[in-house]
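For this depiction, one protein chain was excluded, whereas all remaining protein chains were kept in their positions.
Let's turn to subunit A:
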Amino acid sequence: MRRRHNHPDVVPNHFHRQHTHTQTPSCPVSPLISSRFYTTTMPAPDKEIDLTERIEAFLSDLKRGGSGTGPLRGSAEMARETTALLRRIAAQARWSNAGDLMEIIRTEGRRMTAAQPSETTVGNMIRRVLKIIREEYARSRGSSEETDQQESLHKLLTSGGLSEENFRQHFAALKANVIEAINELLTELEGTTDNIKMQALEHIHSNEVIMTIGRSRTVEAFLKDAARKRKFHVIVAECAPFCQGHKMATSLSEAGIETTVITDAAIFAVMSRVNKVFNATGDLGNIQVEACELTCVGDLSGRLRSGFQVIIGTQTVLANGGLRAVNGTHTLALAAKHHSTPLIVCAPMFKLSPQFPNEEDTFHKFVSPHEVLPFTEGEILSKVNVHCPVFDYVPPELITLFISNIGGHAPSYIYRLMSELYHPEDHEL
């Protein structure tokens, strides 16, 4: 029997649904009501239902800001799960030609990005898969890959409707090829942290003072790898109010790295001693706070001594080479610029997003102001406005280097990488 509870706060988390629901994947479901009740605990007999269940489960996960079981989920896992889900869709959904598949994926993709707009890795993976499908289609059709590229203006003018592909041709081997390509993508995703880690020794020399902010697993792995051979100091700026920097500092110091925790307010004061600033598009550590999703990319902390560096992570790398990173990063970047300290961003490629930072309302994400001014300050709480933004925009002029799994790049090169990863028609899902 289908039991439907319409009280969102009363329903328990584990609600076993025994009946199928009549919605097909292509029809947009009001996610608020439906996705709250479904879990992946019940294996359904029908493959399609199984698929839709999984999609719904994923959407609810996204909305809640993390996997149902684990409280934290980084961008890497998000990317992996998205890709795995897309592979499942490609394998199990009913489609006869590339166009259908792309349509299905686009629809699902729109729902996924709507569920959690700030989690751009989901959208990025969808665009990657779409690009893969296009490429496989082109290869099956026999045309070389270059003709399918969109770069040259000359081509656009002379060929006219070259991009007017409707992808309606059916190829038998397309399914297998697509799945294989997605598998390759998954392998690439698995190896991103390792690839970035391996470049650590090229950028860190001995006796450096490195500043970083908040918590990023990429930067953590990066620094731990460098610490095997070199001795250096790390200054971690805790990222108030979430204080992710504390966890980063504890984990770094357990690996034997000399670490210091500073407050956000002291970033400029100690920056004069910093060599490099490493920022990572940190796993903004999806923190669940009641109904709000919190992502906190720790503070860039890292005292850089003269010759210091600032190494940071970020949540998203934008199309113009700018960053969307945890709040406090812009201050850190400005301080690094003032002291001419290089700012290095460790960002795997799946964080590169074709967005531009012009829409103010979609760029910023806010979480509960309880973090900033707790409810215990009740008598003034009603009379003040409290803001708790999660992200900061860092313009590309302040960034020195991006380190990604495919190597190091200057911020001015990011647009080129984007054209390799995504097709321009997919920029808008």
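By definition in this document, contacts are C-beta pairs under 8 Å (C-beta built on N, C-alpha and C of every residue); 3 or more make two chains touch, one makes a residue touch a chain; residues count from 1.
As a convention for this text, contacts and distances are computed from a predicted model.
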{"item": "Protein that the absent chain corresponds to, by UniProt name, given \"Auxin-responsive protein\", \"TBPL2 protein\", \"Translation initiation factor eIF2B subunit delta\" or \"Septin\"", "value": "\"Translation initiation factor eIF2B subunit delta\""}
{"item": "Chain not shown: contacting residue from A:222, A:242 or A:350", "value": "A:242"}
{"item": "On subunit A, residues whose C-beta touches the chain left out of the figure", "value": "238-243, 246-247, 249-250, 253-254, 256-270, 272-273, 299, 303, 326-328, 330-331, 334-335, 338, 364, 372-373, 377, 380, 383-389, 392"}
